[in-house]
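The complex appears here minus one protein chain, its other protein chains still in place.
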Amino acid sequence: MTDAAAGPARGEEMVQLLDATGARRAHPDHDVHLEPAEALEVLRDLVLLRRLDAEAEALQRQGELGLWAGSRGQEAAQVGAARALRRQDHVFPSYRDHGFLLARGVDPLHLLSLFRGVDHGGWDPVEHGVHPYTLVIAAQMLPAVGYAMGVQRDGAVGTGDPARDTAVVACFGDGATSQGEAAEALNWAAVYNAPVVFLCQNNQWAISEPVRQQSTVPLHRRAEGAGVPGVLVDGNDVLAVLSVVRSALERARSGGGPTFVEAYTYRMGAHTTADDPGRYRDAAEVDAWREKDPIDRFRAHLRAEGVLDDAFEERLAAEADAFAERLRAGVQDMADPEPASMFEHAYAEPHPQVVAERDEFLAAWARHEQDEQHATAGRDR
Amino acid sequence: MTDAAAGPARGEEMVQLLDATGARRAHPDHDVHLEPAEALEVLRDLVLLRRLDAEAEALQRQGELGLWAGSRGQEAAQVGAARALRRQDHVFPSYRDHGFLLARGVDPLHLLSLFRGVDHGGWDPVEHGVHPYTLVIAAQMLPAVGYAMGVQRDGAVGTGDPARDTAVVACFGDGATSQGEAAEALNWAAVYNAPVVFLCQNNQWAISEPVRQQSTVPLHRRAEGAGVPGVLVDGNDVLAVLSVVRSALERARSGGGPTFVEAYTYRMGAHTTADDPGRYRDAAEVDAWREKDPIDRFRAHLRAEGVLDDAFEERLAAEADAFAERLRAGVQDMADPEPASMFEHAYAEPHPQVVAERDEFLAAWARHEQDEQHATAGRDR
Amino acid sequence: MERMPIAKAINAGLRAAMERDPRVLLMGEDIGRLGGVFRVTDGLQKDFGEDRVLDTPLAEAGIVGTALGMALRGYRPVCEIQFNGFVYPAFSQIVTQLAKLRARSRGRLSVPVVIRMPAGGGIGSVEHHSESPEALFAHVPGLRVVYPSSAHDAYWTVQQSIASADPVLFLEPERRYWEKGDVDTALAPGEVTSLHRARVLRSGTDATVVAYGPTVKLALDAAAEAAEDGTQLEVVDLRSISPLDVDTVTESVRRTGRLVVVQEAPLSHGTGAELAAQVTERCFYSLEAPVKRVGGYHLPYPAARVEEHYLPTVDRVLDAVEQALAA
Partner (left out) sequence: MERMPIAKAINAGLRAAMERDPRVLLMGEDIGRLGGVFRVTDGLQKDFGEDRVLDTPLAEAGIVGTALGMALRGYRPVCEIQFNGFVYPAFSQIVTQLAKLRARSRGRLSVPVVIRMPAGGGIGSVEHHSESPEALFAHVPGLRVVYPSSAHDAYWTVQQSIASADPVLFLEPERRYWEKGDVDTALAPGEVTSLHRARVLRSGTDATVVAYGPTVKLALDAAAEAAEDGTQLEVVDLRSISPLDVDTVTESVRRTGRLVVVQEAPLSHGTGAELAAQVTERCFYSLEAPVKRVGGYHLPYPAARVEEHYLPTVDRVLDAVEQALAA
């Protein structure tokens, strides 16, 4: 068994509110109480997110998507963190943060269109408060800090008005922490005391590289070096993540500055559908993490609390099926973009080179159509 | 008085072997004993370095140099560190590390040629074990780590052979620690356990920006976040610097891995001769640091120890005068490079574009010379 | 009409933009208290405060990356890169984020960031302070690249760049910072030449010399010298590198039949190449000679004491003109 399966380094305290069996644990600084209805909503979010993943993976296998970057195993980290957000907060996701999109009301078809190759993400970043997915590792982090600096300048920090005070979340992986830009982002956030939460989903792997190849230091300690307090949380414990991220967001909104949250979790699937993890990691490691499944754990907790019953499970299963069906149908119906639409948004104001190229393109297109018509007409005659 | 004058943050222990008056202080981990002859050599290095600075500044004022980046105030940090080096070690300096060049036997005229604009530094990096000055902030740090990784691969670490085991020094300033590449360099050094010493001369200023605008955390703590142990040393105490850097180099050579040394010092002069520090810092701050002058302090120590007497001072003053005279004469005699020499070293193997351009250049040159001759001939007639 | 050096004109342009629009912010190293190493931002922090004129940590990716984030929040940040050679740590933010965000979001996001930097050589400086990176930006779709040559243009184009909804790389001819020119600060918006139009600075019939930024003065000097020998050169100041105003250039070349492009950057894959390709395509039958290019050599920028031989000179421009005329 490799070190990733063994859990965080010795001596590193990890916030946990549910143990691996789903039993509730006390923590001196963290606690969270969910009303039954909300607890079931959380379960629903977890289940739908996993279903999205399964469905997208299948669609990719069928050739309907070009690629898929799965979130399986990381549901609690994403759903827990997303639930801590307020309407006015803004999220800068990586490319695997589907849980945030669902939580922010983004139609998942606007996400699948990205992986189908129809666009680079079809949602409205302003409406949903979710930036487009960023594929260049760590490149969303500095913009997130800058956005937070803008929030400060708007006077939307520390007013005490819960509808006004705003925080920003920057999502990224363990591998991302090696990028120079990540260090710059942490430092800037500290220097400007920006209202930003750095949410690192340490899923133990950056494609084929285990986290020990990225760092000799636990990731949240790196942040402390940069002046940003770090917290380690069990990323497979949705309650712990919710509580830790909620505190961090509250701190940011109130003017307390940035926090780095390391959500210790695991990428259960391949890096993407183009990846073959069999080449680099042991099944035993994956099996060990399966024991810590975030959804099973939360389910067990809810059962033990008497909040969850079979009837709800059935309704949820039916909802998930319908959800999956909608995704399948939606993707299959998704039209390719109009070719000439690619010319539309390169610049806000016309750029003569683009204009000339578009005109040329359209002329060639028209010629081509004419040729086709001639050909067809010829055949008809 | 600004924070830079007050010394390091409270609670930060700084290694010191000489107090501001030059009195010897004990330290649990550090001690250094210099034979009188070596102690006087150290003084000589300090004095000549300061003289180099004064002379270069004057030459710049006279128009003989295009620019000068002064080292005044930082002599102990440079001379102390340089003295800890072994022959086989390799240094990656910044643009202000003149003390290293002198210590490594580089003819200072090969340095002044850079600031005159004759070349980018005339010394042989291999012969002297000193890389060319790097002007892009922090850009020498990753190459230094890579060089150290090469040293490892050569088996020149941890053999116990003092003539073989090799360490690398990367020099940079406080401002440099903000660059993403600096963070990457620290991390790589930790991950590969590279035999490198990061020597940060925290001279309190990056041009007009005080160090608090770069970081909320003492600089050596940032390194610890990246997995590299950090030590804070009084950079105006040549003995402390020597001892701390010597330990760090020994650790690197023996396979113990990288260390980050923050030498807490002060840039007494302008950033460069193009700078006007009166625009951004108080005279009071400079005055406060003048009290901590590294050369006065070491001199007082040597006097107190009875090592230094007036006779030596006189000889040293005469040597410094001769040194200065040689610099002045050398710079004034320095010829401009042959224009066509610029074509020589862009590529190791001929590049047709360069070849064509050189030929064209030479042809134009020849034409021009001919025209001149004609013109002269015409005038003669 | 006010007479001022280019550095001062940019300062005045920044001030006007900041007064007009509270969302305009300046970010960079040493731009506040010091006023920038060239004093282009002199006095602005004092007048607009530290919240609008930010002395940033020493990290160019940080400057551009956070500027981008502020732009997403509705601000209009103007970044200063202290010297052109230090823009590369920010290259990934510029090329992969700034240039693409509008297209990536299908027009939903705007990132009106301006990145100012001194460019070009001839100031006797040490390494990395004298290069001309315009081609690297002009090759990247999604960016605009502007390079004024005079105080008047500097004053106006910096304001137009800030007003642009697209990201703009704004290059400043560092060796001309202290050259004075008349600035008409009282123009009405409609009277200002548009941001991406080239301008004919001198009419001539024998050949067209196109220049931009620091080489404009060179072209004008060459034209004056040529006129003494009876050769009438038309001088066009490009003013903008992306987009290129090829219409103005071709219009001129159709009349003169000859084109020389003068740049400081190395020729290969440079602006002269692009102009040569486009102008030749459009004016194939009116060109009497192939387009000649005069530029920096394909060498890392040399030491200061050789740079006068590296950079284009009036003589080299005239040589090229002569060759064009001889063809």
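Note that the chains take the letters A, B and C in the order they are written out, and that residue 1 is the start of every chain.
To be clear about the criterion, contacts are C-beta pairs under 8 Å (C-beta built on N, C-alpha and C of every residue); 3 or more make two chains touch, one makes a residue touch a chain.
Computed from a predicted structure; not experimentally measured.
A.B. asks: The chain left out touches which of the shown chains?
C.D. replies: Looking at the complete complex, the unshown chain comes into contact with A, B, C.
A.B. asks: I'm checking contacts with the chain that's been left out. Which of A:Glu291, A:Asp309, A:Glu325 or A:Glu357 qualifies?
C.D. replies: Selected residue, touching the omitted chain: A:Glu357.
A.B. asks: Looking at B:Trp68, B:Trp188 or B:Phe260, which makes contact with the chain not pictured?
C.D. replies: Residue touching the chain left out of view: B:Trp188.
A.B. asks: Check each of C:Val53, C:Ala135 or C:Ala154 against the chain that is not shown and name the one that touches it.
C.D. replies: Only one listed residue reaches the unshown chain, and that is C:Ala135.
A.B. asks: Which one, B:Leu18, B:Ala144 or B:Ala206, makes contact with the chain that was left out?
C.D. replies: B:Ala144
A.B. asks: I need the residue numbers on chain A that touch the omitted chain, in ascending order.
C.D. replies: Residues of chain A in contact with the hidden chain: 66-67, 95, 114-120, 135-137, 175-176, 178-181, 206-209, 213-215, 274-276, 279-280, 336-337, 339, 341-343, 346, 351, 353-354, 357-358, 361, 364, 368.
A.B. asks: What does the interface between chain C and the hidden chain look like in terms of residue numbers?
C.D. replies: Contact residues on chain C toward the absent chain are 85, 88-89, 91-92, 95-96, 99-100, 103-104, 127-128, 135-136, 138-139, 141-142, 242, 244, 265-274, 276-277, 280-281, 284, 289-293, 297-300, 302, 327.
A.B. asks: Tell me, which residues in chain B touch the chain that this view leaves out?
C.D. replies: Its contact residues with the unshown chain are 119-122, 124-126, 131-132, 134, 136, 139, 141-151, 153-154, 180-181, 184-185, 187-188, 191, 344-349, 351-354.
In this section, only the chains that are shown with their structure count from here on.
A.B. asks: Among all other chains, pick the one whose mean CA position is farthest from the mean CA position of chain B.
C.D. replies: Comparing chain centres, A lies farthest from chain B.
A.B. asks: Could you state the distance in Å from the CA-based centre of chain A to that of chain C?
C.D. replies: 40
A.B. asks: Centre to centre, by mean C-alpha position, how many angstrom separate chain B and chain C?
C.D. replies: 35
A.B. asks: Counting only Cα atoms for the centres, state how far chain A is from chain B in Å.
C.D. replies: Roughly 46 Å separates the two chain centres.
A.B. asks: Please output the residue numbers of chain A that touch at least 2 other chains, ranges allowed.
C.D. replies: 180-181, 184, 187, 191
A.B. asks: Give the residues of chain C that touch two or more other chains, as numbers and ranges in rising order.
C.D. replies: 56-57, 59, 61-62, 89, in rising order.
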